[in-house]
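With one protein chain withheld, the remaining protein chains of the complex are depicted in position.
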Amino acid sequence: MANIRVADRHAPAPQFDDLVQQREAAALGMWVFLVTEVMLFGGLFTVYTVYRWLHHPAFVEGSHHMALIAGAVNTAVLIASSFTMAQAVQRAQRGLRRGLLGFLASTALLGVVFLGLKAYEYWSHYAEGLVPGSPWTYAGPHSGPLQSFFFLYFAMTGLHAVHLTVGVGLVTGLIVLARRRRFTAAYHTPVEVIGLYWHLIDVIWVFLFPLFYLIG
Amino acid sequence: MNGQGLGFPLFPPRASVLADRVDTLFFFLLALTGLVTLIVATLVIVFAVRYRRRPGRAIAPSQTAGSTLLELAWTIVPGLLFVVPFVWGARLYVDAAVPPPNALTITAIGKQWMWKFQHQGGQREIDSLHVPLGRPVRLLLTSEDVIHSLYIPAFRMKQDVLPGRYTTVWFQADRTGDFHLFCSEFCGTAHSRMGGQVTVMQPEAYERWLALGASESLASRGSKLFQQLGCNTCHRGDSLQRAPGLVGLYGRPVQLTDGRIVTADEDYLRESIVEPASKIVLGWQPIMPTFKGRVTDDELLQLVAYIRSLEPPAPEPFAPEGQPLFPAERRQGR
Amino acid sequence: MIVATVALERPHAETYLSAGTTARSWLLTTDHKRIGILYMVSITLMFLVGGVAATFMRITLLSPGGGVVAMETYNKLFTIHGVIMVWFFLIPSIPSVLGNFVLPMMLGARDVAFPRLNLASWYIFLAGSLFLLWTVVTGGVDTGWTFYTPYSTQYATSRVVSTTLGVFIVGFSSILTGLNFIVTTHRMRAPGLTWFRLPLFVWSLYATSLILVLATPVLGITLILVTIERWLGIGIFDPALGGDPLLFQHLFWFYSHPAVYIMILPGMGVISELIPTFSRKRLFGYTFVAGASIAIAVLGFLVWGHHMFTAGMSTHAALVFSMLSYLVAIPSAIKVFNWTATLYRGAVSFETPMLYAIGFIGLFTTGGMTGLFLASLAVDVHVTDTYFVIAHFHYIMVGGMVTAYMGGLHYWWPKISGRMYPENLGRLAAMTIFLGFNLTFFPQYILGYLGMPRRYAGYPPEFQVLNVLSTAGASILAVGYALPLAYLLWSLRYGERAGANPWGGTTLEWTTSSPPPEHNFEHTPIVTHGPYDYVRGPQGD
Partner (left out) sequence: MADRVSPTRTNLMVFIGLLALTLATTLIARVDLGVWHLPVALAIAAAKTLLIALYFMHLRWSPGLLGLVALGAVLWLAILLGGSMDDYATRIWLLPSGR
């Protein structure tokens, strides 16, 4: 009974000839989606580049308000989560359910740790009056461009955090499916494509870290 | 050509040196594209009619796949042809971007929904602009609110006007008369009413017109403001000064602490007043407070006009000969 | 439309139309053909809204003083017209309607790669449309379709946020369609269907999809920045905080100039199908026409700055963007020359789709040629933001894209509906549209060079005659567009039954019955040769 259900699940969708075609389509689809993500962040990276060029002193000033230790630790946390995600994919490819579950859980957990640390950083910026708009109380030099810097900081890390939150949700979904024994060595496409998404989030942070924390 | 016989125009009046040059390029493009369009249209019609399907001939007798030679020809030939209008248009554009050194400067502020012009002698006008014939006129433009665009079709001239920044444009009118002046960047409800007239006058008539509205010059008002705001306590120009000297600064390159070299044009002067920390001159401390919100756009223009007017005692080789000092020029005019 | 298809008599074999007739079977369908029809119905409705706005604009412009509507209303009219026609009609028109319907069939596939994503894209489109219609009903928006800051962020008093959000949402529908088409073209081709055996419509949709995927996210994030700035009052483009309004323009045009090619490339693809079919001759220079589609998609990303020659951009950037703008004209010219060469010694017949195709060549050439004026820096300074630009892009987008859409719609109508449209009425409508279009928009070139700025609710009296001519043309154009709407609906019930291949087409969609069965083909076709081979016949068996 259970076997039949698993077999059905692994039949290709009607528009595909076989599972290989289906998996290749899914992989290409995810990569194309990642391109759209790069361009979405790309708009913000452009704003960043232009304003850093126009207001370099303000950006140096802004960087001094960043919590370097927290940023560096978070970078390590996210890299670790990418490692566990890569391991999870490997376990899925080998059809090792227990390992898959373990690594997926650690990935999600590390994602949550990152978000927690980020939330703490946000809170301390708020306490310092460095949130643009009405909470803004900073009155030193470059106040105008510095607001732009912090606007970009919150926009870019915020958009990143939103993506990471979605990522944690997706990985949790994978855990649920893995517990229901939906993945086998022959069929684990969702693990692979969500893995790709997770790694891209890591890549984006790899750039955000030096661009905000390490200016001068 | 201009549709006089029709009772309505088909071609706009020409009233500046640039207008003639732009129109020549326009007619060149019109001839070039008109010819190509005509050839394509003729071929399409001739082929379609001549090779229309006839009974007993269901498919075309020749099923050619193409011709690499032809493809290369109609790739390369247009590519080469396009060099002409590109270079031509670019030359005119660069010429229109760089005003001659002896140009007369008039300031313009766009705001919803009017144009405020001010001549160096302090004469103000709204939605109308009087300019002399045969003399280069440079407009220094800014906006109090949204983006506007100053458009004078008869001069073939258009420049967007931005808040928080100075842009410039110049022209030399070569025909007297009244011409349309529009705002061509959408700016809100009464966008289509934001305009008026440019009046090109004989130089003598222009001088008489200026004399009618003469009041205190921009630079002189700026000078007073400079004292009132206390700028002179730091920018003193002597050994005790805590800020860079301003005499002869205008138009000169300035070395900044971050390694960049910028030219001290009007926009630089403006930025240094409202956002002093963003460009620190090498060798000075960032101690100047911002004057953002403390001076209006009008006053800012006066301060800039004053700093512009501070000529060095000895003539710099840099400063183009005969550059008019506005107060002096006003005296000449009378 | 749904009601009418229900009324169709059941043909001998099961078709995609008869596979389910309930509303549920349509609203939950994952069949690309049905999704194409859902799109067709929705964009037609949006076209009507945009058209009504245009009608009121043309009526207002009958007299120099305006007077029919207040200036404020006029500003809302042209904004709604622009926003709807660009994002809710032109961009989805050929890709999402004809592309969705035809692309999988041209590839010999049963469906697109991600059918549920395809349905989702329609629902997202619907959500975006509702946002926009809600904006219209609750007071409208007056920023122009370009949303220039700081007007849109700080000064406009109309409903900017719901508009930008509507456009933001509809962007996702574009992205999903583009993603689906790219993956489908790569992974779902029938055996033997190599890249250089693909019909040119597929090539152009592929090129279009590249733009949709690469450009739309940038628009999305830009609109979000505008929304945040307006909503929270914190400005990233606010000059008071050191922001630069020009940066908005860079980001906006990085999307919107390539988007212009989203609004013409699919049209070129349709024309590349129509001309060989109705000339009974191989398309001249297939590889060059295919390559030109990709070249346009790539070069289209390098020219956005030509919208900003008078904006206060650096002179250097203006020179670079001007030069690159000339480059992008070359692949378009290649296409026109190849279409013309295809007619040479062909066997040309003049059914309605072919009339549209011939009209397209004329109108697109005129629109393209005037683009050269706009690429030329000094001339652009004079004519940018005037009616010259309006005329130019309407020649491309209406004269080009809408004409191609009408041509494609008539061409594939037998496949879509299983019925023929009335040929003589079709020809009459095509010619009416051609005449009406030219009368509407040619005077606008002259108005533009005279110096009439765009987005003006009134104008100096000497511009009146040309404006009246334009409005007269617009009323002819309206009749031209109303005709097909009427007779196509009529044909659903009364049209003559269509065979599988009424035009003698050679691409795969003509090898299956009209209308096609639910999964397109009885068995997966095997492709043995390229398209437009009138000696060997259709690509598959």
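Labels A, B and C are assigned to the chains in the order they are written; within every chain, residues are numbered from 1.
Criterion: contacts are C-beta pairs under 8 Å (C-beta built on N, C-alpha and C of every residue); 3 or more make two chains touch, one makes a residue touch a chain.
Just so we're clear, the structure is a prediction, and the values are computed from it rather than from any experiment.
Remark: the omitted chain is touched by one listed residue; of A:V38, A:A67, A:V112 or A:L177 this is A:V38. Residues of chain A in touch with the missing chain: 23-24, 27-28, 31-32, 34-35, 38-39, 42-43, 45-46, 49-50, 53-54, 68, 72, 75-76, 79-80, 82-83, 85-87, 89-90, 93-94, 192, 195-196, 199-200, 202-203, 206-207, 209-211, 213-216. Where chain C meets the omitted chain, the residues involved are 186, 214, 218, 246-247, 250-251, 254, 301-302, 304-305, 308, 312-317, 320-321.
Criterion: only the chains that are shown with their structure count from here on.
Closest to the protein's overall CA centre, chain by chain, comes C.
The most distant chain from chain A, with centres taken as the mean of CA atoms, is B. Looking at B-C and A-B side by side, the one with more C-beta contacts is B-C. Chain B has its Cα centroid 46 Å from the Cα centroid of chain A. Chain A has residues 54-55, 58, 144-145 in contact with two or more other chains.
Residues of chain B found to touch two or more other chains are 275, 278, 292. The touching residues of chain C, when paired with chain B in their complex, are 66, 71-72, 74-75, 142-144, 146, 148, 150-151, 154-156, 239-240, 242, 245-246, 279-282, 284-288, 309-312, 315, 318-319, 322-323, 326-327, 329-330, 333-334, 336-338, 340-341, 343-350, 358, 361-362, 365-366, 369-370, 372-373, 375-382, 384-386, 446, 449-451, 453-460, 462-466, 504, 533-535.
Touching chain B in their complex are the following residues of chain A: 54-58, 141-145. Partner chain A is touched in their complex by these residues of chain C: 109-115, 175, 179-180, 182-183, 186-188, 213-218, 220-222, 225, 228, 232-236, 240-244, 247, 250-251, 519, 524.
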